[in-house]
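Only a single protein chain was left out; the remaining protein chains are all shown in position.
Showing chain A:
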Amino acid sequence: MSGETKGGPIVGVDVGGTFTDLFLFDPAKGTFRTEKVPSNRGDEAVGFMSGLRKLGGPAGFEAIVHGTTVGTNALLERKGCKLGIITTAGFRDVLEMRRRDRRHTWGLWGDFLPVTERDMRLEVAERVLADGTIHTAVQAEEVAAVARELLARGAEACAIIFINSYANAANERAAAAAVRAIWPNPHVSVSSEILPEIREFERASTTALNAYLQPVVASYLGKLESALSEDGFGGRFHIVQSNGGIMSTATARSVPVRTALSGPAAGVIAAAAIAKAAGFENAITCDLGGTSFDVSLVSRGRMELAAQATIDFGLVIRSPMIEITTIGAGGGSIAHVDRGGLLQVGPESAGSRPGPVCYGQGNTRPTLTDANVVLGRINADRPIGGALARLDVEGAKAAIAEHVGNPLGLDAMQAAEAIVRLANAKMAGAIRLVSIERGHDPQKFVALPFGGGGALHVGALIKEVGLRAALVPRFPGVTSAIGCVIADVRHDQVRTLNLNLDGIDAAALDTRMVEEATAARAVVDGAGLPVTRTEIRFELDMHYAGQTHTVGVPIPVHVIDGTTGVSEAIIRTAFEAAYQTAFSRLLPGLPIRIVSLRTAAIGVRPDFDLKALAPPKDATVEGAARGVRQVWFDGAWHTAQVWSRLDLPEGALVHGPAILEQGDATVVVDPDLVARVDGYGNLIIERE
């Protein structure tokens, strides 16, 4: 199906907590449309369908690609299914014992609720040793009996997790067959299928969380699919994974755990594409929400993936995921002065309910948003989202004076500015963490805010960290939905190898790599979306013998005529380059080991011309002017020009101080910065 296109519209749908954002691209006409409808928490299908209908669909759409938080929410709220686990005798508590960690470094309070309780975790006699030897063979009858017991106790899904199954999956496979023969639904997750990698807790957690989500995600997708077909949709329906690639709904049903960071991953994919089109290979995406500030790095056009993520204390998913660094500084973060006299912003948050003081919903402690309102940066008469008529500036000002100004001996305006400065510093810290701390030169990066709030702070961030510029996409609020439309198809696999590099049997490794590549490619091909080509990427997790952490080593080989041509020398060179980059000191003479093989198949989607987002040709600077407003910068009121952002033409230059407003975002241009509209409708903010 490579290269095949039907030409019907492709629609990206990102369902967030408050809004469902849609982006329709019509490849035949080269045009797009956006739509925003309220989300319906608990029944996300409602917003999803109403958005599609507003776009005139879904009948006639060629494809719908969906970024979803249904899985994440089910994990955070512990609203997955009633899960049964079958495990090795002696190990039923692995999931609850975790890695013997605790919630916080300091302070010993707090407990942990696993996704399934102890009486739903049953053991069978079976044992595989670390070298793959079967110590005790599994008995199918015993497994079936235990599975029946779990069903009797109400299990809706089953996870099978045996010790050392990464080394030999025979017992697990036999048990899986026995369970699947009697299990009344397809919700059976097997650890050697989900994550054939050493470390029992991480494998158990990933597998259990997967099974926990299977019924929830399957029922959600089923609901969407039937609603789509009722409305006459005959195209393809796909889901964005946490790795930034998309997958078929069939794959999503079997590995729903891969949807945990679906929405944010789509946003970063779009950000990477937008930055690249605008001429920036390197970007740091910033998403300022109500309670947190999330950043991700795009380096040379690629997003960074982390090997695992912790969704909540004790809930670990090990699967390649977009690497998101989160700090507790969002619009709702509460500012206060601690008993040592130090100003703090966050991590405590007023969230969106009751929300900032200026929302007038009962919170009396000032937040970052309150500071932005008091400083005139946010338009109090035209709140974003449209749910409130206006914001209570005086209430916000009084709260800031009382809780921050008085204790620090500042007036309300100075205090509000202090709150914004400290929040900026915290956000800058997060950006430093993903850039400078990883050895990247900030001058080569642009900050790219998406979501509604980031553009308020992005100017200050480029100054604080020394970034090259900020790039505000034309539609910050629908970035994730755009990402759905342009994301590649992707499938990741991992396999533990445990090999010495010295004297490695390269032919055997080559065979293994070709097998993995073939299997991964089959999943991508099976997704059925048009792709221009399918790339295979290999990475080895390696270290010096004796280390426990590994370095990800990209191996620069390709499968050509059934072989990768991999050799000991190729791997060694790649390892030393990767290790040197990570730690600066090589340790010559020590033996090198290969722990795991990671294989990614990437079906590259046809290019999407972002020029479609360019401003209308007849736009004029004069037509975009919206007068002036008083905005507080650097200790004084300034007269800032106000612009209707979407009405500015290509090439328009806006000198700070200025405020650019649009439906779902406010952009602040500081006095010493200048913003320019590029050919894609982006706003590029730089130093004067």
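In this section, contacts are C-beta pairs under 8 Å (C-beta built on N, C-alpha and C of every residue); 3 or more make two chains touch, one makes a residue touch a chain; residues count from 1.
Convention: contacts and distances are computed from a predicted model.
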Candidate names "Carbohydrate ABC transporter membrane protein 2 (CUT1 family)", "Hydantoinase B/oxoprolinase family protein", "Cytochrome B6" or "Polar amino acid transport system permease protein"; UniProt protein name, chain not shown: "Hydantoinase B/oxoprolinase family protein"
Residue of A:Lys29, A:Arg53, A:Arg99 or A:Arg390 in touch with the missing chain, whole complex considered: A:Arg99
Hidden-chain contact residue, picked from the options A:Val46, A:Ala227 or A:Leu343: A:Leu343
Hidden-chain contact residue, picked from the options A:Arg173, A:Arg421 or A:Arg495: A:Arg421
Touching residue (missing chain; options A:Asp119, A:Asp411 or A:Asp607): A:Asp119
Residues of chain A (touch criterion as defined above) contacting the omitted chain: 89-94, 96-112, 117-119, 127, 129-130, 135, 163-164, 166-167, 198-202, 337-344, 408, 410, 418, 421-422, 425-426, 429, 432-433, 437, 498, 544, 546-549, 582-585, 587, 590
